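Got a structure here, written out as structure tokens. Questions coming.
Rest of the complex left out; these chains stay put.
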């Protein structure tokens, strides 16, 4: 039985954690989920390390940085810390961030956040249970939350 | 009995540490507080690690970077170090920074610094004693020091 | 017998991993290959650390960041994490990134990605099996994917 940690924030304006949980459960079985919520994205790396030390095999983290320049800096710091925590424990951290500026209105933002959370939940599941599915799709231009870019296929 | 470390700076122009201490004590019981003061925000990560090694379960750090471009770089370096210290010890570091440029006059700056310090003190308390309160408010657009952004709720 | 880890992404729009594998095998013998695929470049550092802990002597990682400003930040975070993972294990990580903006059309991008993947595969092989080949070419302005810049040779 695997354990998946899911961490989200009170800063985000969409309950991305809930969408991720629902999609994870729909993906299959063989795992339990531990959910944690922290104030902001900069609190995610510590929560991840704690979950890893408590037995999690993978963490899915979700956050929604704001529009300001400073929010981009915070996201950069959070990402750096998440990679550090993952490398330290040698366990995957699937980062799902949606920037408020990525959508033009509240409805699109909600839609984007939901879709990205769900698709990253599928990535998390694949990393743990279906690594060959990922390799089969290597270099195919997959995107999360937006239309896939697709593979560049040349007539040879 | 938990131990909370509170670290602030002589650089800040508002006694944010005092506001944080007062609010922490008002939040509840079950913890002791260790307060430290360092010259500037770049000294915070070491103070945090020292407090963790001395038994602190969480650190609340408070700082007020100046308006110059260089101050933003310092804040970035401090934040990176704080995340590193937190991940290393697997203990939460609640960062409360107020940039001097966030308010237009001294009075607003004092008000903002106080309110943010108090609200981050509440976050610190919740992380240690009421994690479910945070999860209940996941994705609801909470802010510290400013009006909450609120959750995006769609009519479906 | 050496072990080489090859990690690529589903985000990339060209199957760079395949080109790298083929070229590696054409370089010589004396090694086995473990291939992993992760969603995006920020997932590479953890995959690398895992492969190192599982016995890989070198990892070759391939990715294709997009055109947006944010993609550059992601590439920076990934690179920082890859260097961290390499230093931690004291094992080489050969990074092969192609930015979507480096080529003007799909065909050129495919060509660039293939050539760079192949030339970095050769670098990986040289690092493990022919370090003297690298020293012989020290300071000669080699490039991967583009024309070599060449050594500056002065008439003295």
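Which chain is which? They are A, B and C, in the order written, and residues in each are numbered from 1.
Going forward, a contact is a pair of C-beta atoms (placed from the backbone, for glycine too) under 8 Å apart; a residue touches a chain by one contact, two chains touch by 3 or more.
Being a predicted model, the structure only gives us computed values, none of them experimental.
All protein chains share one sequence; of the complete assembly in this entry, 3 are displayed, while the total copy number is 5.
Quick note on the criterion: only the chains that are shown with their structure count from here on.
Taken as a contact graph, the chains are arranged in an open line, each linked only to its neighbours along the path.
On superposing C-alpha atoms, the copy chain A sits rotated by 70° relative to chain B, to the nearest 5.
Distance between chain centres (mean CA atoms), chain B to chain C: 40 Å. If you average the Cα atoms of chain A and of chain C, the two centres end up 25 Å apart.
Annotation for chain A: residues 80, 84 touch two or more other chains. On chain B, the positions that touch chain A within their shared complex are 72, 76, 79-80, 83-84, 86-87, 90-95, 99, 120, 123, 127, 131, 134-135, 137-144, 149-152, 154. Note for the complex: chain C touches chain A at residues 8-18, 35-39, 42-43, 45-47, 49-50, 53, 64, 66, 70, 73-74, 77-78, 80-81, 84-85, 88, 106-107, 109-110.
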